[in-house]
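Here the complex is missing a single protein chain, while all its other protein chains stay put.
Right, chain A next:
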Amino acid sequence: MTASHAGPLSRRDWLLSERPASRMQARLGRAYVAWRRFSANRLAFLGLLIIIALLVVAAFANVLAPYSPTFGDLKGSRLLAPSAAHWFGTDDLGRDILSRVIFGSRWTLYVVILVAVIAAPIGLLVGTVAGYAGGWIDAILMRITDIFLAFPKLILALAFVAALGPGIENAVLAIAVTSWPPYARIARAETLTVRNSDYIKAVQLMGASPFRIVLRHIMPLCISSLIVRVTLDMAGIILTAAGLGFLGLGAQPPLPEWGAMIASGRRFVLDQWWVAGAPGFAILFVSLGFNLLGDGLRDALDPRSGDQ
């Protein structure tokens, strides 16, 4: 039917076909519907562009950065104001701030991705297992979650860094350890709403093991709300990492991490605002990008909205 058409319209028809002919087509069609809903949201699209820009900048930092991020000209270019030679000016050690911001994007991405990769699966696993198993397993897992949830994030991260020593890896670990409990809560709440539904009962009646039900039938239902939440949390993760850097407990000099850059620029913030301002704006834009993206994803992925 769709094969007789030609041009771009037929590809769209193929994707939106009511009668997909293969597993692949069904999956692509579904992704296409989600993508259409997502890209109809201008602000979310802007957020996506910001994140793509961040990825590109991080990937090509060596090419894009005009100067070295760690070596500066101490003799001739300390604390220069923004100019054609140094777009964002230079810091107190004569290093080009633009180059440092560009290389700093790598560390920001590193922190954000690592935290998401560690925290989200832990939260998902704890939440779905607790929600599906119920009883004392639920009680134990959720009390552990409550304990972690009761600590202020930054303070617990501080304690971890104090115990493990400063450094960006330990900062990542500290943030990951403190950020999984909300994910567990979300996954558990989501699990509780579906565990007594007929389609889960039907799978039980197939003789599926609890392990299989959680992994293959419940987790896929929790993942979209979790993705949304993680994306919205990205900004918070960046800020916590920056906060740890600012307190001198995250990235150590001379690593060009944005939070640490603001901390070192604090001394001249009244006279040479650009030293702290440039990384500050970088954090602002990236956080904003993740927030906009998260909001858009919520609209596109939430199964309760629309006719998914």
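Descriptive notes on the structure:
Methods note: contacts are C-beta pairs under 8 Å (C-beta built on N, C-alpha and C of every residue); 3 or more make two chains touch, one makes a residue touch a chain; residues count from 1.
Just so we're on the same page, contacts and distances are computed from a predicted model.
Considering only "Lipoprotein", "NADH-quinone oxidoreductase subunit H", "Glutathione import ATP-binding protein GsiA" or "Chaperone protein DnaK", the record for the omitted chain gives "Glutathione import ATP-binding protein GsiA", by its UniProt protein name.
Shown as candidates are A:Trp35, A:Phe60 or A:Tyr199; the residue that touches the absent chain is A:Tyr199.
The residue from A:Gly76, A:Pro152 or A:Pro220 that touches the chain not shown here is A:Pro220. Taking the complete complex into account, residues 18-23, 25-26, 30, 197-199, 201-208, 212, 216-217, 220-221, 303, 307-308 of chain A touch the chain not shown.
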